[in-house]
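The complex appears here minus one protein chain, its other protein chains still in place.
As written, the chain order gives the labels A, B and C, with residue 1 at the start of each chain.
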Amino acid sequence: MEFEESGIGEECGVFGCVAAGEWPTQLEVAQVLTLGLVALQHRGQESAGIVTSNGASPPTYTSHKGMGLVSTAFPPEALLKLRYGNLGICHTRYSTTGFSELQNCQPFVVDTLHGRIAVAHNGELVNARALRKKVMRHGVGLSTSSDSELITQLLALTPPMEELDTPDWVARIKNLMTETPTSYSLLVMFKDVIYAVRDPYGNRPLSIGRLVPISRLHSPGAGEEDTEGWVVSSESCSFQSIGAKYYREVLPGEIVQISRFGVKSLSIVPRPEGDLPAFCIFEYVYFARPDSIFEGQMVYTVRQRCGRQLAIEAPTDVDLVSTVPESATPAALGYAQQSGLPYTEVLCKNRYVGRTFIQPNTRLRQLGVAKKFGVLTDNFAGKRVVLIDDSIVRGNTISPIIKLLREAGATEVHIRVASPPIRFPCYMGINIPTKEELIANKPEFKDIAGYIGADSVEYLTVEGLVSAVQEGISSFQNENVGSHKEVGHCTACLTGKYPIELEW
Amino acid sequence: MEFEESGIGEECGVFGCVAAGEWPTQLEVAQVLTLGLVALQHRGQESAGIVTSNGASPPTYTSHKGMGLVSTAFPPEALLKLRYGNLGICHTRYSTTGFSELQNCQPFVVDTLHGRIAVAHNGELVNARALRKKVMRHGVGLSTSSDSELITQLLALTPPMEELDTPDWVARIKNLMTETPTSYSLLVMFKDVIYAVRDPYGNRPLSIGRLVPISRLHSPGAGEEDTEGWVVSSESCSFQSIGAKYYREVLPGEIVQISRFGVKSLSIVPRPEGDLPAFCIFEYVYFARPDSIFEGQMVYTVRQRCGRQLAIEAPTDVDLVSTVPESATPAALGYAQQSGLPYTEVLCKNRYVGRTFIQPNTRLRQLGVAKKFGVLTDNFAGKRVVLIDDSIVRGNTISPIIKLLREAGATEVHIRVASPPIRFPCYMGINIPTKEELIANKPEFKDIAGYIGADSVEYLTVEGLVSAVQEGISSFQNENVGSHKEVGHCTACLTGKYPIELEW
Amino acid sequence: MEFEESGIGEECGVFGCVAAGEWPTQLEVAQVLTLGLVALQHRGQESAGIVTSNGASPPTYTSHKGMGLVSTAFPPEALLKLRYGNLGICHTRYSTTGFSELQNCQPFVVDTLHGRIAVAHNGELVNARALRKKVMRHGVGLSTSSDSELITQLLALTPPMEELDTPDWVARIKNLMTETPTSYSLLVMFKDVIYAVRDPYGNRPLSIGRLVPISRLHSPGAGEEDTEGWVVSSESCSFQSIGAKYYREVLPGEIVQISRFGVKSLSIVPRPEGDLPAFCIFEYVYFARPDSIFEGQMVYTVRQRCGRQLAIEAPTDVDLVSTVPESATPAALGYAQQSGLPYTEVLCKNRYVGRTFIQPNTRLRQLGVAKKFGVLTDNFAGKRVVLIDDSIVRGNTISPIIKLLREAGATEVHIRVASPPIRFPCYMGINIPTKEELIANKPEFKDIAGYIGADSVEYLTVEGLVSAVQEGISSFQNENVGSHKEVGHCTACLTGKYPIELEW
Partner (left out) sequence: MEFEESGIGEECGVFGCVAAGEWPTQLEVAQVLTLGLVALQHRGQESAGIVTSNGASPPTYTSHKGMGLVSTAFPPEALLKLRYGNLGICHTRYSTTGFSELQNCQPFVVDTLHGRIAVAHNGELVNARALRKKVMRHGVGLSTSSDSELITQLLALTPPMEELDTPDWVARIKNLMTETPTSYSLLVMFKDVIYAVRDPYGNRPLSIGRLVPISRLHSPGAGEEDTEGWVVSSESCSFQSIGAKYYREVLPGEIVQISRFGVKSLSIVPRPEGDLPAFCIFEYVYFARPDSIFEGQMVYTVRQRCGRQLAIEAPTDVDLVSTVPESATPAALGYAQQSGLPYTEVLCKNRYVGRTFIQPNTRLRQLGVAKKFGVLTDNFAGKRVVLIDDSIVRGNTISPIIKLLREAGATEVHIRVASPPIRFPCYMGINIPTKEELIANKPEFKDIAGYIGADSVEYLTVEGLVSAVQEGISSFQNENVGSHKEVGHCTACLTGKYPIELEW
């Protein structure tokens, strides 16, 4: 199912770039940032912003923000304006609140006693309410409801307010991290440096890549001496579109400094004794692009393993396995491989369906989501079908699809869902429908198959999901931080077990 | 490969709707037309137009045209304006000429001595040049370069110019058909009737559907007594999105009258003795949506058969079969089934890549088409891959993809193309690059594998394609026209054999 | 009163330019056309179009049309597209019909047997209905309701339809002029020539200007050897903004050929014996810009004379004379000069008032037109005012202004109107409210002062207007056509006497 139908939404994507070598750089930083954002567009389509710095003393910052997709928000004149940047950070946003105004766009830029900083944030501070109160009690007015402004003001007011030549931003970032445990992947730009920060629980992803000359891109062994710049991104899928190579993930709790001289791990802020990391498991299930790499494994591979596991947990006696295109395809292929059933396409997607202005209360409105899909009748008429979906959130999308298939001649339609039912809200950056809207919390869930019109419905178990995710994680080896392997995932929306105790 | 990359383009799609029963109708005709157009959007993205009639004497026609996708061209106020239509025709257009102005948009509406008519046209008149001269010699000025205006003026000036109460439009249409043999699928709206016309060679497709109540949509046996209206469309794929059922194709040479009383075959204009039909074979290979039905068979199925045939004609010794998403997927699955090799995805598409404003001469420009695809490295690293494409027109798209796969670890990359090489221009409505631009006409074609960087390249043969297309055609049975089966396809772009002799 | 309030509207303005000397020209023809149109914007704000020709054999025509003001309709890329023109014609339009679609935009371009022509038209054919029938009977379909298309098709079908190398366009234009007596000022562009045509009654204006080098612009005696190009325009006011000097008017019935070699009078088609010219008197009263020159006199001067005549015909015993800015100011100054009363401003205009989205049925809606004017209270509080207006059409604008002045302390408000009441429709190109809407035809007109709340209201007489207009006309002297003086004006909207008998 597409995001817009399911009601689940990622809040944000962040991206940064620092040109290596002499400045002014020949590297087209603003364009690298734009393309990087485009590759993160699935994490937020509402607005986008870029801030660049020339890195001088004092630095000149240039920013542009706009509503809508990156291609709309950044017309050529915006790129022209940003073209003197030697480094920059950017952000794409999906609003979870009603306020979808331009002023909530990130990155957030402020002048502080120690100069201008810019902040881009993916995540949601679990203790935002208390922190807002604290900041306001200090006499600060907050002009937006965004956590990004809150983070910026927290960085600004952290004592001591000494007026030094070299403000200790790292101390301030560390202080911030003690004030709020999760969830954030953060880029802080100051003059000529980007600090890339991931919360101690590692709830949101953040990866580093290395720009190499295009001519060297296809020669696997290109050494660091070729580096044209460094990039940092919510997901590694953005690296390919800008000609960068995957370097490594930022670790939970780590503060990494990225400058034109390279990447340096400054500190790792620890979790409370005994706490495991809590990387959001839904990044694997749903949000991330299939070609992204987390914890050493490709997201596509994890989804395929979920499909295999689903075939073990919930087999069916049918003639063919199919997918709700496109996001469930890896799981469907995994299910087919494990079960030995043939993989067959039953639906094709109309790529031009978008906003059309259909009046309510018409026969066309009743057709619902089916308008988005073409039915490949001849592939399944007279056959029994198991349809794999990646998740069923509200149940209102799968139901008309099942009707379509039956009408076109499917004799049985079984649904297998490659993740467990969502039952709980997320307070760490994911937009989930209210508890009441979630199909798994409704009375109808007892007869979910009858409710959506399927012959049977089964979900992957939480244990099955966790094992499918964790079995492929490789240990982490890095020059800065040595070997590293600590595995743990947040399954709060499935189990109600939040990584830290929530205060209200 | 996507249309925009290959340089091949369909010119148009046409769609019409007549509400059944009493008028003013309750059926939201303008919205049916809009959604019908959206489903034909792959046939033209440059502009769109709708004309509706209230069907009264004299009729009131309302029209709206706009540039861009249907969703852009038809804002809510346009639909409001069109809302009193009881019938209507519409058109979506991809310009093959440099003139992409609004005035070339169809449908074309003119006032004639016998009242106002509206015309929508898919195709290209092979003898347009001579016909333009003829019309102008009669003293008519032509305000556009479009064949649609030419057709309209031909209909208007056909003698006798009697000023009757009931002009004989059918005689005029027949006369037009004697003047020009191909290629056109045509909708002519006059007052309360739509004439649906297909040229004697049946070069362009045209299908009829029946709107049924949504509540009856899912009960297969809904009889004609339930009919809410009739629709006619370039492709049957549009029927599902508006809640219509496939009824039948318009036959080559047939003139069908569609009114609120139903569908009536008025005449079948014959081809010259001995000539076969010449339905464009590239509708199967490339243009049509996979869920459309032509000649009794689903396009997807034909593509799958092409893949199977390709596996027979051009086998490979590799580890896996894959596709260039999304259009080559049916052929790839067919190849996999026939060959027994596992079907594996190696690329994922970034659905948000669109226009971004990348300056020329930058490192990013060099990345080329690769920005559109994510590489699913772990699925094929260390393996030998055969990649199925549906056609290779200019060769500039497949080449960077092969580089991407090699860089990511593919040990061999073989290309198999599920259609023969294009070598000749089309004069019947398809936009094909110039002969010089076609890779098959370049000297490099002798070593095409070396040129694009593949380990091997093979194409489907013309014979293979024709047999894959024709083996599934079922005979045509219809109440109006009886049983009917005559099989023939235009392969001019592959073979240079045009269905009629071209005059210059 | 502003046009939009009064309900009176000019339909169109036409403008053309031919570069002199060698081609390709250095003259920026497209920009001259654009600026020329801007200066005619008061004649039509709905849409605008430009067509240029490179003048070669065969010529390349380029056109651009757009909705709205010239500045909106012609973005930089449109000018770029048009930049290779060596000559061109353009048009700005105010729609009198409901159809305000782009396809009705002029200039109209058609391909004929003898090549492509472009036509721009100001006026309205009095016998359009009969001519449309005639054209359609010939078998021509008409795609718009515009007279411009009709004129173009009439030019195309005029016999004999010989296929000559040098079609005789002048004969065709003459033939057109025998088919329709009025009203039109017409520009016909063919290849490398513009034909400027004015109907035999001279109902609509048309003037010729000469482009000189900017450096010579300020030296009065610049000879023809300096000519950079020739322009032709509905009004001479456009000449100054493009650096052109006034040359002469096109005479009633005259066909003038404008080429890169200069201006040549080809023919003067006569009126029926005894008929006088019928130049629209409202061009002087209302439509034209005050700095335009007609019949040898400046429009401003005529308006001032109307004010003087009004002071003689309808004196008042008041303290000061004022104006409804800005159009009535010349008449008000004339009234002040003649009467000896001081000229004093009582209203200032808010230049930013435009479309704002005020809901109906609110207190703000009741404020009406007053929102457009600021009241200069201190200039008239406690005084008796005579307010000069140029015309009162519906009476709904002046009434709230009178209220404003009284509220601000005027002890008496007398209205004097510098033109006679409009009582009849115009069929020659001017949009006038229906007879029923005209205040002069309503019962309330008997007590017009009471109806609009004034202490007294008086209008200029028809005789007074005609003498004020005609007393300053100078005889016309031109190298091509010799001396020329024949004076006559159309006063049909005031008197019901139309220049030719109307057929229905």
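The rule is simple: a residue touches a chain if its C-beta (ideal position, glycine included) is under 8 Å from a C-beta of that chain, and two chains touch if they have at least 3 such contacts.
What you see is a predicted model; the values in this text were computed from it and never measured.
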item: Contact with the hidden chain (one of A:A56, A:M136, A:I312 or A:V487); value: A:M136
item: Listed residues C:T60, C:S241, C:S467 or C:T495, member touching the removed chain; value: C:S241
item: Contacting the left-out chain in the complete assembly, out of A:A128, A:A156 or A:V353; value: A:A156
item: Hidden-chain contact residue, picked from the options C:N127, C:T377 or C:T411; value: C:T377
item: Identified contact with the non-displayed chain, of C:H42, C:R93, C:H414 or C:H489; value: C:H42
item: Hidden partner interface residues of chain C, rising order; value: 27-28, 31-32, 34-35, 38-39, 41-42, 45, 69-71, 74-76, 79, 213-214, 217-218, 220, 228, 237, 240-243, 289-291, 297-298, 300-301, 329-330, 333, 343-345, 348, 350-359, 362-364, 366-367, 370-371, 374-379, 403-404, 406-407
item: Touching residues (missing chain, whole complex) on chain A; value: 63, 65, 101-103, 108-113, 117, 132-133, 136-143, 149, 152-153, 155-159, 161, 163
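Heads up, the rule we're going with is that only the chains that are shown with their structure count from here on.
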item: Contact graph of the chains (line, ring, star, complete, other); value: line
item: Distance from chain C to chain A - Cα centre to Cα centre, in angstrom; value: 61
item: Distance between the centres, which are taken as Cα means, of chain C and chain B, whole angstrom; value: 48
item: Touching two or more other chains - residue numbers and ranges from chain C; value: none
